[in-house]
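A single protein chain has been omitted; all remaining protein chains appear in their positions.
Right, subunit A next:
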Amino acid sequence: MQKQAIFQSKLLPYALVAPQLAIVLIFFYWPALQALIQSFLLQDAFGLSSSFVWFDNYLELFRERAYFEAIVRTFFFSFAIAVSSLSFALLLAVMADKPLRGSLLYRTLLIWPYAVAPPVVGVLWIFMLHPSLGVLSRYLRALGIDWNPLLDGDQAAALIILAAAWKQISYNFLFFLAGLQSIPRSVLEAAAIDGARPMRRFWTVTFPLLSPTIFFLLVVNIVYAFFDTFGIIDTMTRGGPGKSTETLVYKVYSDGLLGGNLGSSAAQSVILMIMVIVLTGIQFRFVERKVTY
C-alpha cells in the first residue's frame, strides 16, 4: 500500500529518518553484530588476542549443565506464569463482562498493577513472604510448612512465579475483557435459546471464539516471562539460592558481571536473539490472521 499524494524532495526525507537511523545503527545493530562476531571468537585470558573458533562457544555452552538447566527452567517459568496468570485473569474478565453495576470501577481496580515496575513487584512479594519477617510467612509456618525461599530453591521458584503472574493479571484481564466484549451477543443468545446452560455456553461458544486472544496472550506472556522477570528475580533472589531461579536472561547478566568468558556470553546473547525472532515471528503471523479474519 502506498500513498498517491506525496512530496518531492531529495534531502528532506533522509534528514527526517536520520535521528532514528543513527540510534538504530549505533545502539542496536552495532552491538548485535559485535555479539554475533564475538560468539565465534575465543579470547585469551588477557583479552589481547582472539582466534576464530567456529561454533566452539556454542558447543561448549550446550555441554554446560547449568545452561541446559537454565533453558528448561526458563520454559518452565514461562509456562507456569502464563497458565496461572491467564486462567485467573480469564475468570475475572468473564465476571467483569457481565452487565454489573460498577463494572468500570472493577476495571480500574484491576488494571493498575500493569504500571508497577518488576523490581518493585519483587520487593513487595519478598517482603510479604520473607522467611523471618513476612506477614504471610507466619501463616505458612502455622500451617506446618517450613517456609524459607532464601534457602529452598523450589520455594524460591514458586515465589518468582507467583509474583510474576500477579503483575501480569491486569494486562491479561484487559485483553480478555476486550476479547469477550467483541463476541456478538446474538451468538450467545442463540445458544441460550437452544437451552445451553451458562457453563456450557462458556465452553462451547465463548471459549472457542476467544481462542485468538488466548493464543496472542500466550505468546505475550512467554515473552514477558523471558525478559521482564529480570527485575523481579534480581530484587527477590538474584538467581539463587544456588542457581534455582536463574533464567536465560539472568544468566547472561550474571555471567557477564563476573567478567567471565566473553565468547560464551556472546553466544548466549545470540541464542536469545534467535528465540526473540521466533517468538516475534509467531506473534506477527497471528496478528496478520486476526486482521484478515
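Note that a residue touches a chain if its C-beta (ideal position, glycine included) is under 8 Å from a C-beta of that chain, and two chains touch if they have at least 3 such contacts; residues count from 1.
Here, contacts and distances are computed from a predicted model.
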item: Candidate names "histidine kinase", "HD superfamily phosphohydrolase", "sn-glycerol-3-phosphate transport system permease protein UgpE" or "Ion-translocating oxidoreductase complex subunit C"; UniProt protein name, chain not shown; value: "sn-glycerol-3-phosphate transport system permease protein UgpE"
item: Candidates A:38, A:57 or A:244 - the one touching the absent chain; value: A:38
item: Contacting the left-out chain in the complete assembly, out of A:59, A:72, A:135 or A:151; value: A:135
item: Residues in subunit A touching the chain absent from view; value: 1, 3-7, 9-10, 12-14, 16-17, 19-21, 23-32, 34-35, 38, 88, 91-92, 95-96, 98-100, 106-121, 123-128, 130, 132-135, 137-138, 166, 169-171, 174-175, 178, 185, 188-189, 192, 198, 201, 216, 220, 227, 230-231, 234-235, 249, 252-253, 256, 265-266, 269, 272-273, 276-277, 280, 287
